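Not every chain is included here, but those present sit where they belong.
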Amino acid sequence: MHIGQNLRVRFIWEKYGWRPLLLFALYDAFIGLLYGPLNIHWLDIPWQPVATLGTAVAFYIGFKSNASYSRFWEARQLWGAVVNSSRTWAGRALDFVRTPDDNYHYDSAELAAHRRLVYRHIAWVNALRLHLRRQTAELWQTDVVPFLLDPADHALGQANNPPAQLVIRQGHDLRRLSFDNMLTEFREVSMAETLRELNNHQGACERIKNTPFPRQYAFFSYVFVMIFALLLPLGLVEEFDHRVALGPYHVWLMVPFATLVSWVFHTIEKVGHNSENPFENLENDVSMSAICRSIEIDLRQMLSETDLPKPLQPVADVLY
Amino acid sequence: MHIGQNLRVRFIWEKYGWRPLLLFALYDAFIGLLYGPLNIHWLDIPWQPVATLGTAVAFYIGFKSNASYSRFWEARQLWGAVVNSSRTWAGRALDFVRTPDDNYHYDSAELAAHRRLVYRHIAWVNALRLHLRRQTAELWQTDVVPFLLDPADHALGQANNPPAQLVIRQGHDLRRLSFDNMLTEFREVSMAETLRELNNHQGACERIKNTPFPRQYAFFSYVFVMIFALLLPLGLVEEFDHRVALGPYHVWLMVPFATLVSWVFHTIEKVGHNSENPFENLENDVSMSAICRSIEIDLRQMLSETDLPKPLQPVADVLY
Amino acid sequence: MHIGQNLRVRFIWEKYGWRPLLLFALYDAFIGLLYGPLNIHWLDIPWQPVATLGTAVAFYIGFKSNASYSRFWEARQLWGAVVNSSRTWAGRALDFVRTPDDNYHYDSAELAAHRRLVYRHIAWVNALRLHLRRQTAELWQTDVVPFLLDPADHALGQANNPPAQLVIRQGHDLRRLSFDNMLTEFREVSMAETLRELNNHQGACERIKNTPFPRQYAFFSYVFVMIFALLLPLGLVEEFDHRVALGPYHVWLMVPFATLVSWVFHTIEKVGHNSENPFENLENDVSMSAICRSIEIDLRQMLSETDLPKPLQPVADVLY
């Protein structure tokens, strides 16, 4: 996620700028060459259908912008919800899990259970991040295992869906605590509700990850912009040619303007395209790494730990 | 659901391409023939009302694109919710259903009950898929019955609404477990909440299936595009005719451009049309078969089974 | 609700076709008469303000289409939710209402209570339908009373709001069952939650019924389309007149084109208008009768009844 006030010029230039600009300029110059010096005048078409096409295409890429932005924003909301549920889970773990004595102060069994439940939750958050970014194989050992205090959980990285299995383990832990009389039935069901929320957040993230913006919408959006860019110089060339301020050279003035208008349409399409998939480890991603770290800090502070890691910092204005 | 990065050219050509292109080209050529060689000049109409019509039609098909996409996306969200509720159901079955002893380890009665509840849930997921695709009659035996461990459930394929009756059976099973002291009242109600969720997901899918995008909206969207395509060459023909680069042949240049613009409008309409109904076993469907398989794998892994089926693979870039 | 793949031509013609087409044709011909034969040339106005007006009006009727469709879809969602809650209610009635013995099999007191609660629910669904369609007076005896097994409920047809009073009766029945030790406190509250849902569904339907699409929006949408249709031939007439292919008769060509464009705008407005009110017993309605029947079938099948009615069939492609 970009966090700078503005995008960096170089980033724009590399990501949105030179390639399409060059492409459109070459094509538009080619048309100018045919029409002007080479005098192939039947290339000229009336402007009106180009304008009507432009309106329809503007609608379509506007619709795509909207839908892509909604995908990004839903993804961000889901990770916001992960933050909220994390705090709720930690709070309930600390307050609801109790040894059946009359002593308010935490004893060692309570402290161990609290720590195990909260750390496994931090593991889940990181496992979900790896799962969505398809990095489980490389990073499970370094990013998840350190938070799995129960060695029996370490092997879950091999499962079809590691974070889903971790939620199941949390449920089994609650069941165990209830057998051990550290969790009453009512409080157990209340914590199981939070597990239900975690399942919902995870499933919704997977849905966005696994269901791309429907290909037919995405594909034609691109095709229509290209058709518009193809017709644009044909519609403009005669308008420029009949002006005479620059004599026979006037037709070349069409090139920068056609290029610019094509580029605007193309960029609108591309901005939408780049926001479609928010879990790809790219610069438009939801900053899952930073959110995971922030959850870790808050939850460990709730456990009264003081040796905490630092928040992640952006790299070249991008927070991952 | 298409999952390739782009649609295949052949798919586009067959599904969106040659038929409307041919149709529009023939019609536009016919107008060119009348106006040019046959000299029927009263066919020419001013461009302005065509442009205004084009704007209004662009609005209308934009609205339809939006609504169709929303239908698809809601359908996908519902199956995402089915995934989530499946995990929650399995988790609760494993944790909440207990024989009333003090032993934390699963005994055989627990294992049998867990397996029955989880397998019947996998049966429900598949039954819902068949119900939405109207395939219950053909596929009930192969796709649902293997997961129905209780033979009394096998006959439900005859019911008016098999998946709804399966949810009822899950409830009866909970009731039975509560009579057998394997499920406390509070935990039973909590699992009944998950059954409520399943009812909601199923009912919402049926709503989308049974209520097509309102026919009046869909019908006129198509009619308006066709009216626009009919008027388009009439508005353009004179503009091309009065250009002279190609002499009397210039009028024929109108044909490719009118065809292209008509095709863009037609395709926007058609893309929307093809996304309207997400449960038809077509290539734009929600990939219910793959989701059912994925649920089966995850849930059986939660039961500690190891002999698991493989995820479904896409066929020609389409996942069903 | 229309359920055919396409609307019937005759339906279109009667509902959307001949009246506005005739009206616009007459008006446009009148303008043609004044301008052409009668030579009243000051009638001609420039096209530009008409085009700008057309864009603004297209926006406005697009907005109205959207809002009207949302009203229809919300209404349909609500009846989908009624279906879901019906299944949940029946499931809970069957599972939660128990005589306080250790016998899992239904005894006669249980069967009677289950049937009473489920039938009264079917009565509520039908009463809500009658209430929304303002048919309580005529159809209460035939459509609701047969499902009211407790004669004390029959008189509720006289109440200000019969379905709301039926929900109250369901609550009183739960209270009675709890006094009779057939419903534990916790299960009673859980069923009262479902009654809360029913109240919410009913109230939301009443809101849509009682609050028309705000009159100021609806009224001006119609007025603006009419203003556009009034100005349209004035803006077009000169364009057609200065063409000469048909000599003095050319001006009459304006009539069919102006009529067609007016009709498209008018139809967009009208399609929205016809979808605004989804509970009017018209052909664009939510098909409440069919839904009620379908609920009856499913719920009675849950009671293990076998003598079930048939689903409602569409009449001339319309399901009511």
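A, B and C label the chains in the order they appear, each numbered from 1.
In this section, contacts are C-beta pairs under 8 Å (C-beta built on N, C-alpha and C of every residue); 3 or more make two chains touch, one makes a residue touch a chain.
Predicted, not measured: the structure shown is a model, and the values here were computed from it.
Chemist: So we've got 3 copies placed here, but how many does the whole thing have in this file?
Modeler: When the whole complex is considered, it contains 5 copies.
The criterion applied here is as follows: only the chains that are shown with their structure count from here on.
Chemist: What pattern do the touching chains form: line, ring, star, complete or other?
Modeler: Topology of the interface graph: linear, an open chain of contacts.
Chemist: What chain sits nearest the middle when you go by CA atom centres?
Modeler: B
Chemist: Which rotation angle, from 0 to 180°, best lines up the CA atoms of chain A with chain C, given as a multiple of 5?
Modeler: 145
Chemist: Please decide if copies chain A and chain B contact each other with the same set of residue positions, more than half shared, or with different positions, and reply same or different.
Modeler: different
Chemist: Just give me the whole-number Å value for how far the CA centre of chain A lies from that of chain B.
Modeler: Centre separation, chain A to chain B: 24 Å.
Chemist: Can you list the residues of chain B that touch 2 or more other chains?
Modeler: 51, 55, 59, 62, 186
Chemist: Tell me, which parts of chain A touch chain B in their complex?
Modeler: So the residues of chain A in touch with chain B come to 40-42, 44-46, 48-49, 51-53, 55-57, 59-60, 62-63, 67, 159-161, 164-165, 167-168, 171-172, 174-176, 179, 185-186, 189, 192, 195-196, 199-200, 202-204, 206-207, 211-212, 214-217, 219-220, 224, 227, 231.
Chemist: Per the contact definition, I'd like the list of chain B residues that touch chain A in the complex.
Modeler: On the chain B side, the touching residues are 1-4, 6-7, 12, 16, 47, 50-51, 54-55, 58-59, 61-62, 65-66, 69, 72, 76-77, 79-81, 83-85, 87-88, 90-92, 94-96, 98, 102, 104, 184, 186-187, 190, 194, 232, 235-236, 239-240, 243, 245-246, 250, 253, 257-258, 260-261, 264-265, 267-268, 271, 274-275, 284, 294, 297-298, 301-302, 308, 311.
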